[in-house]
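Note that this complex is displayed minus one protein chain, with the remaining chains in position.
Chain naming follows the written order as A and B, and within any one chain the residues start at number 1.
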Amino acid sequence: MLIKKNSFYDYAYRRFRRNKLAVIGTFITLAFVLVALVAPVLAPYEPSEFFFIEGQNVYNKYASPSMEHLLGTDSLGRDVFSRLLYGARVTMLVALSAVIISTVIGTIIGLVSGYFGKFLDAFFMRIVDIVISFPVLFLLISISTIMDPSIWIVILAIGLVSWTSTARLVRGEVLRVKELDYIVAANACGSSSLKIIVKHILPNILAPIMVQVTIGTAQAILMEASLSFLGVGVQQPTPSWGNMLMDAQKLLVLRDMPWIWIPPGMVTLLLVLAIYFVGDGLRDAFDPKQ
Amino acid sequence: MNTILEVKDLSVQFRTEEGSFHAIEHVSFSVQEQKTLAIVGESGSGKSVTSLAIMQLIAENGNITGGEIFIDGQDILKLSRKQVQHSILGKKISMIFQEPMTALNPVIRIGEQITESILEHQQVSKQEARKIALDTLKQVGIPSPEQRMKQYPHQLSGGMRQRVMIAMGLVTKPKIMIADEPTTALDVTIEAQILNLLEELKRTYKTSILFVTHDLNIVADIADDVLVMYCGEVIEKGPVVDIFEHPRHPYTKGLLATMPSLDQDEKVLPTIKGSVPNISKRPQGCHFHPRCEHATDQCRTTKPQTYQVGLQTVQCFLYAPKKESSNA
Partner (left out) sequence: MVKYISKRLLVSIPVIIGITILSFIIMKLSPGDPLANFINPSINMEDLEKSRQALGLNDPLHIQYVKWIGQVIRGNFGYTYSGNHSIGNLILERLPNTVILTLSAFILSFVVGIPLGVIGAVRKNTRIDYGITLMSLVGVAIPSFFFGLLVIYVFALLLGIFPSGGMENIRAGFTGFAYYMDILHHLVLPALVLSLGNIASVSRFTRSNMLDILKEDYIRTAKAKGLRNKAIIYRHALRNALIPVVTIFGLSIPFLFSGAYITESIFNWPGMGQLGIRAIQDREYGIIMALNLITATLVLAGNLVSDILYAIVDPRIRH
């Protein structure tokens, strides 16, 4: 076991395990990750494969669910179930990469602001103020309309707009931890700033960062879905749960073909909900007051 | 003389992640009309839990597992939560807390915090309640009470806030007031003023006081009777003079010896060796035995009974009748 017995993380782990919702959330999330990994094995067809009505040169559009197509086909005659499975890969890839970007940026800026204070702090916090003044979606849309939308631009855009909450959180935690006696002592003993930050401060603020990463992942999934739904995120033919719902803006699809839009919506909801359960569970487990 | 508060065999248990523990066990005592009883003990002795249990204010993970609490002749543990709220708390018994900083609501004006008590428990109009509040504030020595009524707690000094707390406790003329370390957070000069005020108010309002403290100097000043607690148990009780002149329990003796006094010129204060054990690791037998010079095998295995010595009762085998005769 990596966790030392009776350490802070050991207690947190035990508290986490007792939290039913958090455990359920963890299993659901892991199940989704698994599905994303083995999507090519599970999927009956290629995600962008077009199907024709037998014996005719006509796309098999809007087919109802059948044994052949478990969740029917979409407006271009592609298998919805296969697209759903491949969509999981896109969603995970975008969310996790974006969270890595935002966490790295947010943590560095938060550490610098909190640890050095004064001008650097004022400067970075004003930047945060500026960025959060723009509604997230506006910035995302601006970034992805300036550049040609691709998965990488979507990842970059989400990473670049969502680091602010991590930065604020880390800054606050650093301010709290900085006053702890042994860090004051390490300072007095003349340890270098970098050493103090890496060896003493960072391990102390890891728990809240982990919570933030979890919640951030859930939010990134929602952002990607919104962008793709609006047509400025992941582009066709690559399937994403967000762009799979675009068709539902047509009244016909919305009213008569629920198999096209309800499954991608439901899986997004389920995955985000599961990750929130994990996040809430982690927060409670790490909170010594509980 | 009437007994205002009587506690019989009171036990309180707390559930924690490591298991359930008794914070206090078989605590019994009584407070007479217009008398002051001081409960003395170190932190963790159960003195605060005792007072909170009387007020039915123990934390969610704790509950009273046995005993009776009579206030003005009524066993309040037999009353419903609503009845206690309505006819006991704030009406027959009130409480002042240690931290006047945090015990007052920061966003409600002083005046409203005092008058709400009156309006809750007495059939009076708002104007009358306001007048009673003003009078009480004057009684507790607050200058220009009209202005103070309109202020918020943070605009007052620590001493003033504690006076407000006292006024809040007295405004309904309760039979007894619990004061839980009411001066610990204050400067020494302010502390003396507050103690004098309590003395004076006890007479004007004809209330009894249950005074919880770790400070023996205060006890000597204000108490009529003393109750010494250790590890959730009453180990000695009796009139203040007897306890100070002839402490019986080795722990009480130790406590008194650690008291600095002006007429002694020892350079180093004596201390009691060891420290108060954690609630989850209380020793078997007499809880005090690991720190006690007189500990015998009996103390390590069996819990001593309480024995009467003059006006005092002591929970220690040193005073068991057999032993006493052999000593004499």
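Definition applied: a contact is a pair of C-beta atoms (placed from the backbone, for glycine too) under 8 Å apart; a residue touches a chain by one contact, two chains touch by 3 or more.
The structure displayed is predicted, hence computed values, not measured ones.
Trainee: Can you list the shown chains that the hidden chain touches?
Mentor: A, B
Trainee: Taking the full complex into account, find the residue in B:Gly62, B:Gly90 or B:Gly238 that is in contact with the omitted chain.
Mentor: From the options B:Gly62, B:Gly90 or B:Gly238, the contact with the absent chain belongs to B:Gly90.
Trainee: Of the residues listed, B:Gly19, B:Gly73 or B:Pro106, which one is in contact with the missing chain?
Mentor: For the chain that is not drawn, the touching residue is B:Pro106.
Trainee: For the chain that's not shown, point to the residue among A:Gly72, A:Gly106, A:Gly159 or A:Gly242 touching it.
Mentor: A:Gly242
Trainee: Pick out which of A:Ile53, A:Val184 or A:Leu269 touches the chain that's been left out of the picture.
Mentor: A:Leu269
Trainee: Spell out the interface residues on chain B facing the chain that's missing from view.
Mentor: Touch with the absent chain occurs at residues 55, 57, 84-86, 88-91, 94-95, 97, 99, 102-108, 116-117, 120-121, 152, 154-155, 165, 168.
Trainee: Taking the full complex into account, what residues of chain A touch the chain not shown?
Mentor: Spelled out for chain A, the touching residues are 126-127, 129-139, 141-143, 145-146, 218, 222, 225-226, 229-232, 242, 245, 248-249, 251, 254-255, 258, 261, 265, 268-269, 272-273, 276-277, 280.
Just so we're on the same page, only the chains that are shown with their structure count from here on.
Trainee: Rounded to a whole Å, what is the gap between the Cα centroids of chain A and chain B?
Mentor: 54
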